[in-house]
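One protein chain is absent from this view; the other protein chains keep their places.
Naming follows writing order (A, B and C), and every chain is counted from residue 1.
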């Protein structure tokens, strides 16, 4: 997580003050429940909220205590006691540090997921706007980087929309994976704390109780969460890569917005580079790189070891902050993307009509020519066009075998662009529910 | 995928004959739909099923054709035409190779998921049996590999049960991610094929139509699928690691079944090694290693490139076959696991009662001692026990400060094992719905 | 490892017969040394070679024995005894299975490295040939996919040559990392076997003795080996990606060789797709995916556990076979690559001279214009050209501020291609040692 690739709202989730506030709420809600079931005095539970419910924790002071105790939760509780006074002896009763740490982490990851879901919503809105704007803007579809058959720019956007709709659902699942609360004591047996405390804290924090914890929340949940972020990052890379391709000098069908004052290159002033989408490609690599550490975190030893902790201290903030930034950047790129329909048209015409070869092939087979023969008729006319030696339609008309099957008019109709776009509405209805 | 780590049912999904059969079904169902909407003659569609619906495809022959055409689907169609005759010209009409390849891959992955889900069900049954068998078998809970407080072996199994229940849900999701069908032609526009064909084929194969394909099914679906397998593999590693730990010479609380005739070591005949669970640890690494290639497959260029294909030819079979084998092996390990309750008891008593320190701490604070003081009373008595210099209960009774708060009887009650197990039923009800 | 992406020589290294032959040699050489130092009779050592030195091992028979013993080395030794008779009791004396397994694996990896190094040599030769052939073929250099300044196609090849020269050195290092032999007994103490046996076997097999083994050869060696293969795979991906870009319809500066009979697409007969380099991109992902499992193999428990074994059974063959195939495929691609210098020239001229902007900028600053001002003169003339509204040279000549500094002749000289190529020889000498 570095400032350059960070946005404040997501960063705030991970700052010490937020963390200590969540810790406080966990402890205070736990005290409420303990008071309710008669384990501690009700006045003490109330006093905790009153004396520390609105304080700003002194992060440096807590750090200072931790340097001695080498234990972060004890350091926090010691500091908290400075506010609360004698009632502080009722705080954390029957609990273990992980009850606080893991529940807090889950609260943070849930909040992070909420931001990421909102990010995807904003991205989806941007994509949808461009999709409808260019629903019928014809452009060449490319497989293997080679011209295939016509599509529309709107269809490209529709595919991205469908993909990020799936990403949204995945994030909703990922959020649910980690939305659990564990207040179950030393090894998760509730020996020293009543399960009703967990239920109360969970309800208050918008979580569900972890069915069985073993001091820690099981890390398969977090593995799934980070794996999901890795998939979303990869979808970002796909759309970013598309734009990088479209902005190539030879293609130039779309271009990232280039602001006033921006300099493309210290050496070549004419250059307008797709630096945002290249950057997104790199950010995707980073988020993906955090998936495996999260997977390796699952196999903790026995009831728990603490090897997951350092991993999560890094990838918790890094993965969510980076992905949030990337989604927002991509939204900006799509929103302000400069689209060049005329260049799309120019590129479409570039191959002298070859992109219609499949239709010709099909028409020939429908006339009764065998697939193999039809293929060979088409290929022998396609090859010269490919070498720049003529126009496909003209050559086909002059081919005796082809002409024997298809009249000039029939051939011309096969070169109609509208033919390829007749189901755009169908696809739009599938993707957007409207067309 | 190597025979040593393979099971025949899963291997069969990936053999050429199965693949060609699925290709055939896709083509034949597509012909049915084309006939229904009047694009090709109904008799031809019927003839295709009649002439090739029960044949065994000649894999070598197809390979031979492919060596010339360098195109697998064309090779198959050429071979298929040898069975069907002239009607073969109606086959594959308006379709592109990926319509066949991607829909087939998804059928294979769906079938693989079905096996994996069944595998998890078998594993869950084995875990559940052992969980109830040892619901109240006390054993020490360990954090950081260090004795903490008592749990039961049944609780360990309950945690595994809950984890694999989540894995099952994830597999159901993963299955849904890839259960789509694309029959949309060259660049996914349905220019040459009616969307109703896709709908028909999808319905027949138990899939849903891909909302928008671009020649290919988008690979974020497969990325999510393989990422999910990686998470399941990591959960396997967790349970395998637990057993490896329990089988250590010094711990020996459980042991993999050791069959007659099996030799543990060529050099040390007494050795009984946890080789199955060590093997599972390695297999987990393998499946996890396939997640990143699947993630890298997402960002195909434009409407598609074929870089994903070689990756999927390897990880499609490898990840599913390996995971299937691993789940089955783990099921066998759990089912036949030799559990040593008496050794668990011996280990529980090993620390001279130190595992009850948390209860003593709590009892002291409940008597009004500050948390810090209580901590120091307990620690000063714990340290000698840790060094093997006495028994915790005896020392506590002799500690003036402690004795001032807690009577001998009170102290003895704090050393009761039942105290720790009182909520086992609660947890079992959460996990299994019964206790 | 699947036949489609395999070459026989590398596959052979990993077949059971080869493995059993290496196992035999390790055992037989060990017997020679044991006889030499008087531990076993010399005639027995001799008899082992005589009776089993030329046999073909019965792989099925060994598998059958293993199914009972569940131990592969014991199964082999049992089978070996069937050839050797009573003298077989001297075989494997004081050794442990891993002495055989790990030394054998290292022999296989060393042989694999030798093939890979030879592969790189062949690739280097192909690259060098094309580099000199096109040393002075001008083409546009692109940063961010955007035209920058001229380079030559030979320079692109020179970069690839330098990169694979480094890959070669890395492979030589990787080979050295695993070229060790361990014959040190149960836990590596030589308690039951004299270190001279290890020295003898090492010398015979072209290895060096492992300084300290712990039953197993330490896996950091293998991790480094597979990590190196991952780097080589990534370099393959780089060159493959370059060719994929050059073959794009809009660029078409080079093209993979398209053999007679080959069909590009079942639907679009005109298509010539860069399928080999796309395939190489996928293969690179596969090899890279094996790096992390190899890294995870390092932290074996205590003196050893066997979790590494299943990983190596898969990635040993898979990584080396796949990389061998990929290197050979890339060599073929480069060797037969169709280069289109005329298209390169066309693309060079595409931007109306904008690629010379940096020279103009420099010339202006050399005349004393500040960098900022020069930048703005250049940019204001570049932008219209970029939009297709004129030719850069013409506009510059007409710009008052520019004209005040640079005469028409001076400007024209700035547009000379030769200027950019004057150091090609320098770079070639650095890379190839000749120009």
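We take it that a contact is a pair of C-beta atoms (placed from the backbone, for glycine too) under 8 Å apart; a residue touches a chain by one contact, two chains touch by 3 or more.
Since the structure is predicted, the reported quantities are computational estimates derived from the model, not experimental observations.
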item	value
Contact list for the unshown chain, restricted to visible chains	A, B, C
Candidate in contact with the missing chain, chosen from A:77, A:140 or A:361	A:77
Omitted-chain contact residue, chosen from C:26, C:47, C:155 or C:202	C:155
Candidate in contact with the missing chain, chosen from C:247, C:292 or C:331	C:292
Sole residue of A:103, A:152 or A:273 that reaches the chain not shown, by the stated touch rule	A:273
Contact set of chain B toward the excluded chain (per top definition)	140, 142-149, 244-245, 247-251, 263, 265, 267-275, 278, 292, 296, 347, 350-351, 354-355, 357-358, 361, 375, 378-379, 382-383, 385-386
Missing-partner contacts on chain A, residue numbers	2, 4-5, 68-71, 73-74, 77, 92, 95-97, 185-186, 192, 244, 259, 261-268, 273, 275, 278-279, 281-283, 285-286, 288-290, 292-293, 296-297, 301, 305-311, 313-315, 318, 322
Missing-partner contacts on chain C, residue numbers	77-78, 81, 86, 88-89, 92-94, 141-145, 148-151, 155, 158-159, 162-163, 166-167, 170, 173, 177, 185-192, 195, 209, 211-212, 214-215, 218, 220-221, 223-224, 227-228, 230-231, 233-235, 237-238, 240-242, 245, 281, 284, 288, 291-292, 295-296, 298-306, 358-359, 362, 365, 368-372, 419-424, 426-427, 430-431
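Rule of thumb we're sticking to: only the chains that are shown with their structure count from here on.
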item	value
Separation of chain A from chain B, taking each centre as the mean of its C-alpha atoms, in whole Å	24
Interchain centroid distance [CA atoms averaged], chain B/chain C, Å	33
Overlap residues in chain A, where contacts from two or more other chains coincide	142-145, 148-149, 245, 292, 296, 358
